[in-house]
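With one protein chain removed, the remaining protein chains of the complex are shown where they sit.
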Amino acid sequence: MREIGDVILDLRSVSLAFGGVKALTDISFDVREHEIRAIIGPNGAGKSSMLNVINGVYRPQEGEVILRGEHFRRMDPYRVARAGIARTFQSLALFKGMSVIDNIMTGRNLKMKANLFQQAVWWGPAQREELAHRAKVEEIIDFLEIQHIRKTPVGRLPYGLQKRVDLGRALAMEPQILLLDEPMAGMNVEEKQDMSRFILDVNDQFGTTIVLIEHDMGVVMDLSDRVVVLDYGRKIGDGSPDEVRTNPEVIKAYLGASH
Amino acid sequence: MAFFLETLIGGLMAGMLYSLVALGFVLIYKASGVFNFAQGALVLFAALAMARFSEWLPAWTGIENPVLANIGAFIVAGLIMFVVAWLIERLVLRHLVNQEGATLLMVTLGIAYLLEGIGQGFFGNDIYKIDVGMPKEPVLVLENMFEGGILINKEDFIAALIAALLVGALALFFQKTATGRALRAVADDHQAAQSIGIPLSRIWVIIWCVAGLVALVAGIIWGSKLGVQFSLATVALRALPVVILGGLTSIPGAIVGGLIIGVGEKLSEVYLGPYVGGGIEIWFAYMLALVFLLFRPQGLFGEKIIDRV
Partner (left out) sequence: MFYRENGQFKTSYQSDQQIFPIAQDRWAVLAIMAFAFVGVPFLVDEYLFRAILIPFLILALAALGVNLLVGYCGQITLGAGAFMAVGAYAGYNFLIRIDGMPMLAAILLGGFVSALVGIVFGIPSLRVRGLYLAMATLAAQFFWDWAFLRISWFTNDAPSGSVSVSNLELLGFPIESPLQKYLFCLSLLVLFALLAKNMTRSAMGRQWMAIRDMDVAAEVIGIRPMFAKLSAFAVSSFYLGVAGALWGFVHLGSWEPAAFSIDRSFQLLFMVIIGGMGSIMGSFFGAAFIVVLPIFLNQFLPWLGNLVGIHISTAGVSHAEFMIFGALIVFFLIVEPHGIARLWSTGKEKLRLWPFPH
């Protein structure tokens, strides 16, 4: 079904620091089309910072990001979103005051064209557009099996469901690259299985390239095609799950012999 | 030249008074992350208490000594500010731990209305006098350097001196005492401070007390200058740009910011005012702070905020 293609996202020698604290040091790796690429590493290794650089939320001091052959010194969140990169968050970043439907609808934002006046009048173009996108959002709701909570304000939902809504909002963008920041953190086994299934389905059905940060090694090894390992902001391993598993430096970092 | 200097010194002294009110803002913001819009109401409340008790105490006790009356009134007013601080922590702040800054700001707006209502309802709403014996007559200085010398208001001078002393004392308190260190820890991180056993609520009561005392001193100085009346509550609005300019978390910032705003206001009023019809000092300070804000959001001495996601 899916076939891994060329490199679409390439990070070269990215370094990022906050004041004097180095978060990332000289990191390079690439992501190929349609693959599931995992980033792993102990806490504080710089995994989330990595995603934030790709997103343009953080601005690295050095290095560049190459997206489909285009070179960027730094990314800009709006342009990244336009380029078809979506993202979920480690700490929940849903819009708490809005219902599930509205949260996912925000993901359609870039595809909606009605202007402010048309929206204020509502009847006409704005309503047609709203209905069309609502239908699309309902497909995502069906896919994620959250029909029963579609009108609930997300602030009231349990953690596991919120994670699903977060994924739904990202999917609503119909992204080509999906960045997932610990989608399974804090879940029980059953919820993890569900989430893994959704991720594989997205990758399989829509051909979406996935960059995944995850702690659960079992999940990572099962899902991903290639794995990058970070430790203290440096890259210490890169390759297939099997290669990484046997990499002595990775074993050292995880077993924590030296620190 | 002499005129310029006179304006400059006048501005510096007015600035010192702004600093005093600004100090109240900074103290509370440092310790609780609350941008205390009620600081002006606290000043009014404290001044009203001071003014009224200095009338009432002699009437009640029959002791007509003005010095004793003032000291008594100061103590009573101080106690009242303590009760106010305690009530604010008890009834309001403790229910709003970890809320957003905007919510806290709006709450203090509510507190301001409450204090203004209660203060005027209880103490009355006329114009009252505070007379702590500040000399009113102006003096001439530097007569041998400039022709005609420079006219300085003695009252302003003493007020500026008191303000400077108070600031020094607070700086010592923050740096050298255990309570001061605890306050700074709370300012850095509420939860971390709580986890090492610093009692958050007590710290907040203390800091609001200190802010209340600062308000009392500011109230006495402003009150003896302008009379105690409702408009005293609006000095907080005048002091706001000071805090923004100096940085919300910095005590020296409040001082330097106050001086800059004081001088800026006076100079702009004197040299710019005539061309645009006067009365520009209020918004001029805001515009100054606003422009500054666009280039340096954390203010002159504030800590740089790094957003981490």
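Per-chain residue numbering starts at 1, and chain names A and B are given in the order in which the chains are listed.
Heads up, the rule we're going with is that a residue touches a chain if its C-beta (ideal position, glycine included) is under 8 Å from a C-beta of that chain, and two chains touch if they have at least 3 such contacts.
Owing to the predicted nature of the structure, the values given are computational and were not obtained by experimental measurement.
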Which residue of A:I8, A:A45, A:L67 or A:A86 touches the chain not shown here:
A:A86
Only one of B:L237, B:V270 or B:L300 touches the unshown chain, namely B:L237
Please pick, from A:F72, A:F95 or A:F143, the residue that touches the omitted chain in the full complex.
A:F95
May I ask which residue of B:W60, B:F173 or B:W283 touches the chain that does not appear here?
B:W283
Given A:M50, A:M105, A:L144 or A:V250, the correct residue touching the omitted chain is A:M105
Missing-partner contacts on chain A, residue numbers
55, 57, 77-78, 80-82, 86-87, 89, 93-98, 102, 105-110, 112, 114, 116, 119-122, 126-127, 129-131, 134-135, 138, 169-170, 173
Absent-chain interface residues of chain B come out as 35, 91-92, 95-96, 100-103, 105-107, 109-118, 120-121, 125, 237, 240-241, 244, 248, 276-280, 282-283, 286-287, 289-290, 293-294, 297, 307, 309
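Operating definition for what follows: only the chains that are shown with their structure count from here on.
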Rounded to the nearest whole Å, what is the centre-to-centre distance of chain A and chain B, using the mean of the C-alpha atoms as each centre?
48
